[in-house]
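Here's a structure for you.
With one protein chain removed, the remaining protein chains of the complex are shown where they sit.
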């Protein structure tokens, strides 16, 4: 470990972000057609190693189905607008054309409505009915209360997600805290859980029995977690640490937990770099919010932006790039790198000579100033 | 120590600023309600590890009281406008609406008025009368002359502050220089003294008998001390060095001297990072000058900006963020990170699993490019 | 090798770009007139260690001749406009004055026309007829199909160029992939092949029997290869690695393969730095597209920008600097460094005391923050 002396009384480790690294072509190249980008988690195989971010500006039941059909998987935010409102589409339509402050006030009000278990059931059913893997995301605070509804809804895959999720939540209060270790093992749905950003935190999350771990806390230097809370680990390092935890967990238990990189992806090249650092797949928000079908209709926000006392993030406009299909599979019309994410990943694999994403994880990296 | 060869004839040490580091979440998380941000110095306990900067644009007798009631402590500049003028409020009101140059000229003139010991007495009395800890700041040059007045005023806590304050001031001139070691021990008021920015300088200041040390000289890369004087140490390193000095001093004397980080704080995340580097509390100027009650009324300046031959710093406009209460305890209305500083610190503590600021000092850091 | 731990499960190497380094003057200086910038490849000697980039905005048969007469060598893109169209000059004339989108659409359409072997023959003949070395560039995909036409055309020097070219292309498909090792040895034309960007990739390309290697993949931090594909090695490192491969190849075979640095050159100083890192010559695109005679007529583009699904690069306007002669040999009219590239290189050689480019390769470098 590269320990750095910050000063005589405190050390730190040097950490690297995806922007700090680049992939070195090997001595082989490969046909574009021979490249396989698929990945597996639990019993599911997905053609595309890209998960949507469970955000209301990205995933609606409709886009969840479209994304599933395009080879991806998209968790619906089960504490978001679609489980609070019978039909949030008119609201989203309305706020998309309103002045920013007015729109934001109206959205915040919409989040005050309680989550309705029967809507969870209906949304999941709607997605399953289309023949794609149904996936939903919830926060650690709510997950126990919603567990029965999730099982009843026959959800295929559950994401338990927070800014930071630990396997050991400490409380002095009366309500027993969520014991992820018991909960995940008891639940009859495969679970992806995170974020986390260190070897130890990842290892402990793996020990809960989760099928996958979300890796990423305040990964980008412009991240509001980093700016407001002072907390975060650049993503290349977070992934490489979690990769080591995964190897240890595999060694100790024989169970291979998957790593999903969450944060800071803009291009297919970023996806390739996350995979080389150790990810099996990446979670992607803003690039999909830029799709014409995205429910945010040209705006992107996370639920942390709605926080009453300490909002992190905001609702901001995004340039539309093209359809979800174009964002994932092209064609791209310019060289911004924001369309045809999978095509770019495939080309990187072909030009660096790796046939599968598993093989791509072995590629060499340089740290480029 | 990370010695770097600048060239064949000169070495240096690599130093890090707060912007260079980020806090790594541990494997635990914690309830927000279980977090305790208080700190102690001498006989005083403060709920909030934030001291105001003793600057006329930040601390008036009125805001000193408000800040004390909000859990903070605010030294009044005892060589500033409030001890030179019976009532500087009309002046501050006036200059706030004047063109910049005219305003500045009028302010400079106001600083030409002599400091009046009876005003020191009255101001301190006014603050004490409100039931909060009275605190005042003076420069090393003046402190001996004002000592009697300070004791007579029954000041609770004294800050002796300059750009650089050393325990060993050398002079060839006739007037004996201030001997901090004798002075601090003789004075019947607990003293916080600084700034300093190295292990040795901090250690020697601790040996004067001071209750706390201000750590920070030219900490930021845009600091005028750094730019004009070429002098300074990035703050993470300055704190980590002072932390080592504190440990040695504790070991040698059994006395635990407190470290107050002075410089470069903008958000609650910055406060958390300063604590992880070794601070018990932080001194904060500009973020409080942005409060609606701040005496600077939308402007911020330090007394070094008034210097006749070599002004350092200027009077510059600040965006108003909200009331002092909002700046410290929220709610924040956007994700700028400049409001709800304490709320952000609490959240960082909860998400990284540390219950007290003392525990938070043990958190891990990364150096993030 | 400077291995860096990205995290516990992944290492990387620190890499440097040309912008990161600077040349250290030695203890000698030298007369400007005593400096020799020539280089040799196969049986050819060129006065100027600058190859043009085989791009339609830079090299036409006319500019190929001019550049040859100026001491340089300019490969014509044998899959570009000049081998698809009898006379592309009117088209280039036309699009130069059209709105950007319209121009681009028309250019893309022009690239849809098939490559005509008889035009290859005629273009090569035209260049040879002017008494300069004829040089053409093709992609690995096409080179076998065009081999007979190239030999028939009596081409002097062939460049086989792609984003990444490896000596070991893997395919599952039916058509046998290009075996560079057999192909290059069989072909009766000296070959320059690349890009590559690692020791091993360079070494394997050298073993194909190529006379020269193009070094450079995604070299610049703004490179679209780096941004879109996540792939690339900063150029100083790519060259220094290829230099080691060349030394090994020379040691093993007695054959000295030449290194041509491809990417990121703007000034004569950049050329000097590339040579110090290990290059014998540099390939230059944008600086020549800025010449008044350049066929792009104030615009610059690569063929990758025409890609149907995943365009990399774009057609962008360039400021005109002066004639090709001025760009190479001056006089320069300002201090932008974009004119008199050879004059600048000569001056660097004189001021650092090196008489030949071979000697300049020994100069010392600093890494400058």
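Odds and ends about this structure:
Going by the order they are written in, the chains are A, B and C; count residues from 1 in each one.
As a convention for this text, contacts are C-beta pairs under 8 Å (C-beta built on N, C-alpha and C of every residue); 3 or more make two chains touch, one makes a residue touch a chain.
As the structure is a computational prediction, the values presented were derived from the model and not from experiment.
Touch, as defined at the top, links the missing chain to these shown chains in the whole complex: B, C.
Touch with the chain that is not drawn comes from one residue among B:80, B:190, B:234 or B:343, which is B:234. Interface note for the absent chain: among B:130, B:147, B:164 or B:247, the touching residue is B:164. Between the chain not shown and the residues C:101, C:188 or C:334, the one that touches is C:334. When you scan B:7, B:99, B:114 or B:254 for touch with the missing chain, the hit is B:7. Looking at chain B, the residues touching the absent chain are 4-17, 20, 163-173, 177, 196-198, 200-201, 203-204, 217-218, 221, 224, 226-234, 237, 305, 308-314. Within the entire complex, the positions of chain C that touch the omitted partner chain are 1-2, 14-16, 21-31, 33-34, 199, 236-247, 267-273, 276-278, 330-335, 337, 340, 343-344, 347-348, 351-353, 355, 364-369.
Basically, only the chains that are shown with their structure count from here on.
Shared contact partners of chain A and chain B do not exist in this assembly.
Our note on geometry: chain A versus chain C, Cα centroid distance of 40 Å, whole angstroms. Measuring from the averaged C-alpha position of chain B to that of chain C gives a distance of 57 Å.
Within chain C, no positions touching two or more other chains are listed.
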